[in-house]
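Have a look at this one before I ask anything.
One protein chain omitted, others in place.
Entry: subunit A
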Amino acid sequence: MSATDAAGPAAVPAPPAPPRAPAPDGSPGAGRRTARRRAGRAGQYLALLCYLVFLAFPLLWLVSTAFKSPQELGSVHPTWLPRHPTLDNFRTAFDEQPLLHSALNSLLIAGISAVVSVAVAVPAAYAMVRFRSVVSRAGTGWILVSQMFPLVLVIIPLFMVLKNLHLIDSRLGLGLVYVVWTLPFALWMLQGYVRAVPVSLEEAAAIDGCSRARALRSVVLPLLTPGLVATLMFSFVTAWNEFFFGLVLLKSPEKQTMSVILTHFLGAEGAADLGPLAAASVLATLPSLLFFALLQKRLVGGMMTGAVKG
């Protein structure tokens, strides 16, 4: 039986395929590859878009909630955009709590602790990478172990130490705690970046008569820029978001941080003043976003520099 017989008398010949765009090398296989590559790229973009939407959802929902009226917040069919947008939640949040003052407290404490944490971590990470020994290996292991301690296990001893130093209810005391708390991870992060800097560059500098300290300052540090920025961001955001130490160590209302102030919109058994809480939370995310926006260029620029030099 021929192919025509199998198709039957009613079979209509398929229309001719549309002419393909000529492949760069002119071959039909190359055209298929290009089409497949384009489809793959479109799929990647789609997946990336889905991921971004997934990541952005809480933030977008938070912003939307901040502008909704109490009646809209109580709706069983919530809408993406507030039907009757209102600034009342922001007004109430500012009226009820010292948001601006607490934001300044957080900014000060988180900013200083991030800078100090990175300043301490850089030479330490350098020493741990370049001077390998039993001590440095043990130190690295301890860093990992220290990350496993729950906050509650250290809070009482820490509280007593700070009390003896007269640093309870002190922003300086809380900043010191944040430095200690973020330092292990900052060290861990920076070790990876230091390890990525070729030793040969320092050796070349040494041949040119550079001391080790000068090599660290003039050769290693510029190459560490993306690592420093990333670590700074991590330390800042960790300190900015931290709640429990701030709650326990700061008592005076004028010293409390933003994360502590946010809980003042919560009642017993999960009750919450949702609108003002969302409005205050939106404000609380702004400094972190601004910080990222300002440093992101530096982070990417630094990475590119490293890539070219590498």
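Here is the rule we go by: a contact is a pair of C-beta atoms (placed from the backbone, for glycine too) under 8 Å apart; a residue touches a chain by one contact, two chains touch by 3 or more; residues count from 1.
One rule holds in what follows: contacts and distances are computed from a predicted model.
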Practice task
Write down which listed name, "Parallel beta-helix domain-containing protein", "Acetolactate synthase small subunit", "Putative ABC transporter solute-binding protein" or "Nitrogenase", is the UniProt protein name of the chain that is not shown.
Solution key: "Putative ABC transporter solute-binding protein"
Fill in the blank from the handout: Per the whole complex, from A:Leu59, A:Ile156, A:Leu172 or A:Leu289 the residue touching the absent chain is A:Ile156
Problem - Contact with the hidden chain (one of A:Thr92, A:Thr225 or A:Ser288) - result: A:Thr92
Handout entry: Residue of A:Leu104, A:Leu247 or A:Leu295 in touch with the missing chain, whole complex considered
Key = A:Leu247
Problem - Chain not shown, touching residues in subunit A - result: 70-71, 73-78, 92, 96, 150, 152-153, 155-157, 159-160, 163-164, 168-169, 243-244, 247-248, 251-253, 256, 260, 263-274
